[in-house]
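Okay, so here's the structure we're looking at.
Omission of a single protein chain aside, the complex is shown with its protein chains in their original locations.
Each chain carries a letter (A, B and C) given by its place in the written order, and its residues are counted from 1.
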Amino acid sequence: MSAPFFWPPISDSRRDIGRLLISCPDRPGIVAAVSRFLFEQGANIIDSDQHSTDPTGGMFFMRVEFQLSDLAQRGPALEEAFSRIAASFEMAWRLAYAGRIKRLAIFVSKAEHALFELLWHRRAGDLRAEIAMVISNHSELAPTVAAWGVPFHHIPVEKNRKQEAEAKQIALMAGKIDLVVLARYMQIISADFIKHYPHRIINIHHSFLPAFVGADPYARAYERGVKLIGATAHYVTEELDAGPIIEQDVQRVDHRQGVEDLRRIGRSVERTVLARAVSWHVEDRVLVHGNKTIIFS
Amino acid sequence: MSAPFFWPPISDSRRDIGRLLISCPDRPGIVAAVSRFLFEQGANIIDSDQHSTDPTGGMFFMRVEFQLSDLAQRGPALEEAFSRIAASFEMAWRLAYAGRIKRLAIFVSKAEHALFELLWHRRAGDLRAEIAMVISNHSELAPTVAAWGVPFHHIPVEKNRKQEAEAKQIALMAGKIDLVVLARYMQIISADFIKHYPHRIINIHHSFLPAFVGADPYARAYERGVKLIGATAHYVTEELDAGPIIEQDVQRVDHRQGVEDLRRIGRSVERTVLARAVSWHVEDRVLVHGNKTIIFS
Amino acid sequence: MSAPFFWPPISDSRRDIGRLLISCPDRPGIVAAVSRFLFEQGANIIDSDQHSTDPTGGMFFMRVEFQLSDLAQRGPALEEAFSRIAASFEMAWRLAYAGRIKRLAIFVSKAEHALFELLWHRRAGDLRAEIAMVISNHSELAPTVAAWGVPFHHIPVEKNRKQEAEAKQIALMAGKIDLVVLARYMQIISADFIKHYPHRIINIHHSFLPAFVGADPYARAYERGVKLIGATAHYVTEELDAGPIIEQDVQRVDHRQGVEDLRRIGRSVERTVLARAVSWHVEDRVLVHGNKTIIFS
Partner (left out) sequence: MSAPFFWPPISDSRRDIGRLLISCPDRPGIVAAVSRFLFEQGANIIDSDQHSTDPTGGMFFMRVEFQLSDLAQRGPALEEAFSRIAASFEMAWRLAYAGRIKRLAIFVSKAEHALFELLWHRRAGDLRAEIAMVISNHSELAPTVAAWGVPFHHIPVEKNRKQEAEAKQIALMAGKIDLVVLARYMQIISADFIKHYPHRIINIHHSFLPAFVGADPYARAYERGVKLIGATAHYVTEELDAGPIIEQDVQRVDHRQGVEDLRRIGRSVERTVLARAVSWHVEDRVLVHGNKTIIFS
């Protein structure tokens, strides 16, 4: 049976769109050199954002979105040519092709809210990525994922055999996945796994002011009578929940909300925050520098 | 010279307004008993809010605002009569008279932003309280406070002689102050001082997701690239910054804001959050239960 | 084939929950009479909200949520008994039974966003209602609605034969529907249709500051460079788009958004605002007075 849901195609007009992402020590002439290069190549700049932490001695970040006919064919030569400019400015850089739709693997456990939000955003055309597979350590979500026409892989994670499970996940994704999204996966990812997807694993977790460390933070937030429930989306690094923050948001609560309500509201914030973070990554709007992000949204 | 600022009078029409604040174990008949009592006394209920953590076995909270002719004269008898109902329901309760304008002592150090916000709200008629005095461990703000026509007391706090300074503060406020507001006072208040004003000292401090413990949290928030800067207003208890939360809010930031900008935005959130918390306290909208608040706003 | 989506049951524990909704001229003793009545009936008040436009000569509104064993059986006698109190206070009132799950008919045209939001909220347990049918003047959404396991009825609306179409709709819903939701239905409903569902038809439409009357408001909002895109949910009355407002919200935009982006953002605000309005109606939180609503949220 074919899936009942029709996935809207991602526009063909993006085929000739490139995005140049640059980080380097700031000094005069960077913008001039980059924009002159693109002009000489015949590219039309559509959008350009830049940021300097300090014009003297700071770091410089840039994102240029441009249109260039036959970009797919001309890309390799363009990259080759740009690498000389990049070298002279000591740039870390990459060229992203909007026409190469990013492929997502979404990791879930039993909760469906974050996954559903991404499916819905894909469906509504707000998330311009392919949801290529869903991987779960449980089987509960198999039927609903199937109903959306997305492959579902059940890979149980047994105690003391996590390495084995991760090996299966990595094999499954090899060459097929550009971004891993932990949509309430509830498992700690090993340092080894992370090395396969550096700054390409996004996690979502709840956040409070003040933070409540330890078990059942919602119960403790309720006891303390917090007025805001938040969520943080970040890239996964070796240090647990301490990677570069991509997005955060909060929602207001009051004494009328019980612990269950706080959890429900927490889920709602998580959905929104994760969807925004994934969209920004997919559109190549996130630059990572040290342990922080620059978002050209 | 008289102060250049005219303080708008707080409306005379509030003279006959009372506010009954009640906490007790929940059980059937509380609202019936309270509303019948007020009806029999000839009081008009203007506003009534209640909250039950659980109708069976939980706690019940109530705030009733009513109008009663000659409340000031009839208050003592009313309280006497109500105490019998209160006893039968094991209520903790108090009757607040809207006509008795609360008197505030605002403690500051050198920063003026939180103080100014309160002066401005008083001026605009949004804060219905008397700013009776400003106490500071520094003298810098003396002239500007004087310009608003508010008494300013400079009580230096020397190392190892904090007790002495607190004794002076307490003497100065004795019988004249209903609420102490720490508007960026930057000094830790002793447990002894707190006993004089139980749940009547409000403090404001910055808050982040995640929390940054230790020195210079704004610098650390900048390094981590947080996307939200927050503030928390709470009642001061013996445990530092861990008293019942009255209000919290956040403001959005991005990579373009430097450390100084984060501090400036932090000040802006602190102003807003503190002003709201003080207003709610002044209008008897805050009930404290354990380490949390119920706000009937 | 059975629907791939599992609809979570709406909690059995609501069976004994009643909600009393009252409007009447304000005067002393109303709360006392209502709360005493409930107490004498053995009901536990869970939540109570009230509002008075003016304690002398104004209107009084009240919503009391209570728990009473065997409410379904005892309801008729309770209503009979309460009607005497109601008469003495000239109350307009009704008793809503939380256990009687409201049944929704959702009217759509070709756009799916508002419908999907309601399906999703139902699925997530945030909307406690039964989506009993979807009615559309087009057939495009039939397969996706079917995938959710919800009956879909295609009733074309031909020019000059609207009356006929409405007759079919009304016949289809007779005795089965408690609330009609126009989720971007794009058709004007006749006064005759409205009479069948007084204050039980909710519509959603875009809103701007300032308002742009006439065709293609998004294009005009873009030309004017508005900074906010809004939506309004309201009860449908005979005067087009002028019925009592239930909920409104806005989202921020800037010059980078083109007309298509404004439309997309408009859809997003519409989803959120409509879902909130429908939830409040379903939980009996909306009282209508004249052309405005009182929302006890």
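Note that a residue touches a chain if its C-beta (ideal position, glycine included) is under 8 Å from a C-beta of that chain, and two chains touch if they have at least 3 such contacts.
Keep in mind that this is a model prediction, so the values were computed, not measured.
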Which displayed chains does the hidden chain touch? A, B, C
Among C:65, C:130 or C:247, choose the residue that contacts the chain missing from this document, as touch is defined above. C:247
Please identify which residue in B:147, B:219 or B:242 touches the non-displayed chain. B:147
Residues on chain A facing the left-out chain by the touch rule are 28-32, 35-36, 38-39, 42-52, 55-56, 67
Which parts of chain B are in contact with the chain that was left out? 1, 4-6, 113, 116, 120, 123-126, 143-144, 146-147, 264, 267
Provide the residue numbers of chain C that touch the chain removed from this figure. 51, 53, 61, 207-211, 223-228, 230, 232, 241, 244-245, 247-250, 254-256, 258, 290-295
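By our rule, only the chains that are shown with their structure count from here on.
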Chain A-chain B contact: same residues or different, taking over half shared as same? same
Separation of chain A from chain C, taking each centre as the mean of its C-alpha atoms, in whole Å: 36
Between chain A and chain B, what distance separates the C-alpha centroids? Give it in angstrom. 42
Multi-chain touching residues of chain B, meaning two or more other chains, are 51
